[in-house]
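I'd like to ask some things about the structure below.
With one protein chain withheld, the remaining protein chains of the complex are depicted in position.
A, B and C are the chain letters, set down in written order, and residue numbers restart from 1 in every chain.
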Amino acid sequence: MSASLQKGLNALREVMDAPIASFFSSCVHCGMCADACLFFTETHDPKYTPIHKLEPLRRLWKRDYTLFGRLGKLLGLSKPLSDEELAQWSPLVYDSCTLCGRCSLACPVGNDITYMVRKMREGMSVAGHAPEGMISATKRTIEIGSPMGVKLPALQAQIRAQEKETGLTIPIDVQGADYMAVLSSMEIINFPEYLGALAKIFHKAGVSWTLSSEAFEATNSGIQIGASDIAREIVLRIVTAAEKLRVKHVISPECGHAFTALRWEGPNLIGRPYHFSVVHILELLDELRSAGKLKTVGKEDKPLTFHDPCQLVRRGGVVQQPRTLLGDVATDFREMSDPGILNWCCGGGGGVSANERADELRLTAFKRKKTQLDELGVHTMVTACANCRIMLEDGLEHYNMNVSVVGLTELIANHLEE
Amino acid sequence: MADETLLDVLTKRGISRRAFLKFCAAATSLMALPPSMASAVAEALMQARRPSVIWLSFQECTGCTESLTRSHSPTLESLIFDAISLDYHETLIAAAGSAAEAARENAMKEAYGKYLLLVDGSVSTKDGGIYSTVAGKTNLETLKEAAAGAAAIVAVGTCSSFGGLPHANPNPTGAVPVSDIIKNKPIINVPGCPPIPVVITGVLTYYLTFGTLPELDDLGRPKAFYGESIHDRCYRRPFYDQGKFAKSFDDEGARNGWCLFELGCKGPITHNACATTKWNQGTSFPIQSGHGCLGCSEPNFWDAGSFYQALSTPIQPVTAALGIGVAAAAAAGIGVALANRSTKADAKAHHQTVTTNDLEK
Amino acid sequence: MDAMQLLLWARGPALGIAFAIFLFGMLLRLFEIYSLGRNKDLAPPRSHSPGSGWRTVVMRSFSAKSMLKASMLTYVTGYTFHIGFFVVLLFLLPHIELIRSITGLHWPALPTPFIDLIAVASIIALIVALISRVMNPVKRFLSGFGDYLAWAVTLLPLLTGYLAYHHLLLDYTRMLAMHILSVELLLVVIPFTKLTHMATLFIARWYNGDWFARKGVAS
Partner (left out) sequence: MATGEESTIDLSRLPFGPGDHALLVKTLGEGEVQAQLNTLGATRVHETAIAGVWWVTHCNADDEVMVEFIEITRCPAIMLTPQDDLQEGVEALRTRLLNAE
């Protein structure tokens, strides 16, 4: 139990870099990031203005990394960061930020505020100001292997169940397979059908794939809480297992931050590129489809829409694939307002779902999604992130809206040709 | 001679009343007063005393004297000229040497306290004003001495008004305007390099007619002639307003009489009557002849940047200052860069691998 | 200190000092930024991407429709002010002459009455921006002394320039001196306030755009 303000400040000094300095030099306090952030638009509370969430980091940059800031420090003109201040900022940096990236897209001077929140969490976490829920989820991931405490036997039970269901064998620890799949624990527990869908699709498409008993957990609460050392340890499990099995690709599942952790942050966390490529399940499905290996039959007749998971679409670049895939299986596909890279968050990403302290705020923020859905009048909402699904279902239930939520991979699997 | 009224002089010369009326009308215009003032001018001229005038020339180029004398050879103004008794003027006086000095002493003694002292040229003050000495006496002394008995002083030309060319950087002789030395006498500044002849006579006529100073601006210049800027009364102003500028001295714009701002005209900040009274009996003035105004009736116009650079440009090149800025930035920049790198390296060094135990206090 | 001396000081030494401090402050900030460096991104970027750092440097000036709707007033006042300010600065002949005397570059000017109109629009936009900064809860919450100082030193040159051109309030010599001094005040204040954004925003946009582009998103 050795978190301390000293460690926190040291971490903040360590993560400071040219981009952050350029961002703090450019912010003109125009307030547009607030207009882009659902935590402000749904609460109208100015303290949720994204750039304001970085005030302590800005003060540290000013004091420690600018000439006149340093002079001010010598002359005692500026107050140092206090532990109370970091404590006060914890709800802003964690509860009211899902790292969705919308503010970074809106900022007229181009400040990547999401990047800075991610960096500020490096200091907040070791200063002991991460939310309780996220700390315990991180501990479970490190000690047990998954934020929801899923161990190998639980996975094996699900594998047997899905093998019975689909009549197909789900390969595990197959040396030299082309693809290695990893799953988010939410998929293992809440949406086991995803695993069955994989089996069916890969069987149909003749894809050589495997799971790994040593690394089946895709989520990475390390990057959500903002502790890169912990994130490294988590992502290294997947890398070691994949390189041991000598697979060519690792499939990132229907989980937002898992894709960001594995695809974009992983190599920088472990300090080297992988010996395999990372592909999101939707990217793979899209490849199989264009290779003619993913024939589907029949279409959903009821009106449906697609909720873009932020980490996958805006922060991941997988924008067109879901639309192409949905085109095959839906007759009445209606885009939400602000679709694609301008999407509005489900309110639960970036660790907010694991943070009970943020529940009430999250449900308030969900009104943005409610407004979008009310405008659309759809029956089903398809998405591609297990955490989004849970958060959307939770929100829809809270506002008793009868819109059903389904995963895109599952949907595709249901429409496979026999 | 000095106590006769002007009217005595005129009647002695057998001037008719119509002639006197014509004279007053001309004088009113000369003084840039509204024509309706002609009767008031006539009133004043009736009892105007003929003041004695002493003209002292110090560090000057005789341009002002030439401006006043040459251009008004035997004309109506000469009458005014005759009306004042110019008792001493170094260039014009026939006498020379000690006789000239005696003439000046005599003039000052005779009309002590009543004569009008005209000065052209700035006064050297460095090392006691030794750099401009006439007959063993520095201009500084001569000025103080002459000013003591003067009723009023008229500084003719930018040199005596504001220091002019001798005062320009580096000002080796410590040249200063008259107003820097004489503090206890009313001074009328009639700047210009040289001033417009009509303006000099206008100011003299005003003093001769009303015996008081005309209304002066904050630089001691008669508002009648220096109240408005050249730019305000310039006939090319519409072109300035429309943004039509001559690019070179003989391009299409210049031939069309467009505004000369781009060619360095300082009209906007120069107060003088050139645009209305004009030069050489209303023939023309610098801008009308196609050359920008130099701003010659303003203080320090010699040091106000090139005559051919626009008013909006810096007076001296800023490259030196830019250099200093860059050099200082490099020095401070490298310093803070090293400090930043060491702070960051230091933080990296103190990094202890974070485990789940480090997440709580 | 009469008007002429004030003008001569403003057009002379003061301009040099102001430029020196401005350049010093801005270059210093560039040193402060780039000295911190940045980790190389080891994650392989997407093979082809619609975006790039340079694209964002330009395109981020243009808003996405929904962002425009969300902060319409900020955008409109922002566009009006910035476009107005730079048109006045770069297309009024006296300013072109100033730039020519320092850099040697020059280009045709726009008609002065047109510039005058744009200056008025720019001033109005700035005033509306101030009202918005005070009335809008987010902006007021974010704003401190620096914001209002930056606003004031930005407005003054436009205001004094307008008054000088129209020969209002003070006589031209004094008002022109005020105009030039207000520009010098702006230059001196820039490196120590958010006005550094005039240079650093391009750096920031490049970084932001590059990250998005590596992931295949045009921002």
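Going forward, a residue touches a chain if its C-beta (ideal position, glycine included) is under 8 Å from a C-beta of that chain, and two chains touch if they have at least 3 such contacts.
Remember, predicted model here, so these are calculated numbers, not experimental data.
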item: Where the missing chain makes contact, among the chains that are shown; value: B
item: Candidate in contact with the missing chain, chosen from B:23, B:162 or B:206; value: B:23
item: Candidate in contact with the missing chain, chosen from B:47, B:212, B:281 or B:319; value: B:281
item: Residues from subunit B at the interface with the omitted partner, ascending; value: 15-19, 21-23, 25-26, 28-30, 32, 34-36, 38, 73-77, 79, 233-236, 257, 275-278, 281-282, 284, 288
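Definition applied: only the chains that are shown with their structure count from here on.
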item: Computed distance of Cα centres, subunit C from subunit A, in Å; value: 37
item: Computed distance of Cα centres, subunit B from subunit A, in Å; value: 77
item: Of all residues in subunit A, the ones touching two or more other chains; value: 16, 65-67
item: Multi-chain contact residues (two or more partners), subunit C; value: 28, 32, 34-37
item: List of subunit A residues in touch with subunit B within their complex; value: 1-4, 7, 10-11, 13-14, 16, 64-67, 70, 125-126, 128, 130, 135, 138-139, 142-143, 225, 227-230
item: Of all residues in subunit B, those that touch subunit A in their complex; value: 332, 335-336, 339-340, 343-344, 346-348, 350-361
item: For the subunit B and subunit C complex, residues of the former touching the latter; value: 218-219, 229, 231-232, 240-243, 245, 261-262, 268-269, 298-300, 303-305, 309-322, 324-326, 328-330, 332-334, 336-338, 340-341, 344
